[in-house]
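With one protein chain withheld, the remaining protein chains of the complex are depicted in position.
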């Protein structure tokens, strides 16, 4: 049974990674999770300088989902290299470093510094960051800027370069096309959806920044539609992300066109979710007598003349 | 206790309506619901000719939500006038007719015909319809076209004209500004969010059209953020819609800036939800010793300098 | 049509994975006709979001029963209900079977949980003086729920009980050997089975009513979520919840069969 895949010469042992910002720097759960059973770990977004993040409250629960406004709190790329990377290097899984920045130059600086380090297998670029030049509008909603970031970073690395797209745009497929043309090896789809929660009694927003990012099972239908749209638009690999809590969820993403998946919010309920998703996909593929988990990718039967009546009998 | 509000000289007895497509034509539930306790009924979207709608399956449940692809199935405006309007006229509540079309001209034709009828208090325009001229892309994702529909319809009626915006755009505030300038009296925010569901075992989409519209509690955080964004962008009344199941949900919409709300999917679980939401809002306002439910509108205690589109990760 | 919180009286596993749940409702027990269904909210809250439709299985004085297969989260939750738990019901819904026509012999054909509307149907048919033959099929013998039915003929896919084959094949064979005049067929079951029944009924020109199931959001005609294609008619689709779930087999097209 083949479970792995290759992205720009880097081999991943299976198609399940843990998503940025939902698995810390990989060391917090060392007692709980056998990360060697994961395809890879995507680190928390790193910026050039450490970032404090937003004031509390940063978290609110919503129906089958949650909102967050962490504010890119992170230890900064230098502390990451010094304190976290040595441990990550010892792990038998792929390490994808996620980068956040508030200017195109900062993206380049962070990536260039990381490029000089051993033990990093690829980069994922979080473009859902406020662009200081444009008054805080996110880079990721501007197609030209997203492409520019991609091509600038492409010039700096020969490792897998993955652009993580925001769902908060009208036509996500156009962004996928733009970053592919700018040299991206893959796209991650999706980051969180803009949302908001209010406490009716206190009349206050439930998170300090008023709006935040919605994640979890509630957004799975949105994420599947975005992955499907991207899969119709480009032929580069897609990391499907959004509301995955079990193997069946993950398989849905593979069927609509994702080459691999990332588990996010579900890690907060159980950080071993990624491992059980990987195991569940493997046994599903085995039950279906597939030789390769990859045989599931993009095999949705999207016929329009489906059964009138689903049978329960 | 004042519960009502006025929109372009039309008085609504309270701020709770039932949403288009989720309450039929108002007669199906006559044994169950005392519609005189509602601010109004928004009818199923009507087109010029009857529409069959999409093949089944049209419905799929998702975490705290549902997907639908009804395909604008409706009896057409002529049958509506003949068979449904006479009953609606007998009801002691406001009747808002929702209009769907596949060309700008069709919107105008339907509205003009309805304009000649008694017993209609206003129009809500569903712009989330495939535009045949643009290969099926929805009108509602094109700002100029949305404004054009608005101004063409504005010229045809002196009744309240409400444009129902789609959330599936990058900057919904821009659409609100455009329709306001084109003469809309109010906006309804939001229609369903594009989503998708897949049956992993059969590898088939769970609804016949592959993607569909996500509604229900899962989307409430998204809807609140969109209403908030619109409220920051324009000063015309907003009908807040999305995932409302109880009075507290509705109050959250009022706080972020909606002047009234519409209850959608919750009607499928209990068609009396709108009535209990209206009653619940009233008793909440009474407990807070407010003289007018309207005193809740837009009173969220939030720092307005936090941009809606600010990144939070 | 009512919406009510009702108290669960009893939940019992009557065959493998198949449960009967009973509750008390004078309003429903007094008004429900065979083939009608109720829409059950299995618990408050948003998960699962929608009601679940179930045919009324039996009415016994003030008690109403449904029978169901545990297939997903709604039925898992229902099967775990205990006496005294509250569920919310909406009903009775839909168009009942036509039990009062001029026919003399009723042929009931049920595949799997298609057995659900048969006991209440048989009860009404008996009252109307009809003779009844019941054909019940299941995957295997331990998945048969035959209580409250007489004159039953059994088929199983695995041959573990009764006829080894489909229930429709069994019914055809039996009726060939024991022809019934002035008959009418009532069928409920998987779509393929209904299609086979429908084809058989047409071939022998026996009137036939089918009870359909399909995804439903509301059950009361306000969502347009439950279309079934008409053979002809002014509109292409009928709504299963308000124009069905029972249909004359000659009026609809069974897709996916």
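Each chain gets a letter, A, B and C, in the order it is written, and its residues are counted from 1.
Rule of thumb we're sticking to: a residue touches a chain if its C-beta (ideal position, glycine included) is under 8 Å from a C-beta of that chain, and two chains touch if they have at least 3 such contacts.
As the structure is a prediction and not an experimental result, all values here were calculated from the model.
Just so you know, the chain we are not showing touches A, B, C across the whole complex.
Of the candidate positions A:11, A:28 or A:235, contact with the hidden chain is made by A:28. When the whole complex is considered, the residue among A:15, A:44 or A:226 that touches the unshown chain is A:44. Remark: the omitted chain is touched by one listed residue; of C:45, C:159, C:179 or C:233 this is C:45.
Taking the complete complex into account, A:65 is the one of A:40, A:65 or A:160 that touches the chain left out.
Listed for chain A, the residues touching the missing chain in the whole complex are 21-24, 28-29, 31-32, 44, 50, 52-53, 55-61, 63-66, 68, 70, 73, 216-218, 245, 265, 267-272. Where chain B meets the missing chain, the touching residues are 63-64. Chain C meets the missing chain through residues 45-47, 73.
To be clear about the criterion, only the chains that are shown with their structure count from here on.
Separation between the centroids of chain A and chain C, computed from CA atoms only, is 46 Å.
Taking each chain's centre as the mean of its C-alpha atoms, chain B lies 36 Å from chain C. Residue numbers of chain C whose C-beta contacts span two or more other chains: 46-47, 214-215, 227-229, 255. Residue positions of chain B touching 2 or more other chains: 55-57, 63-65, 216-218.
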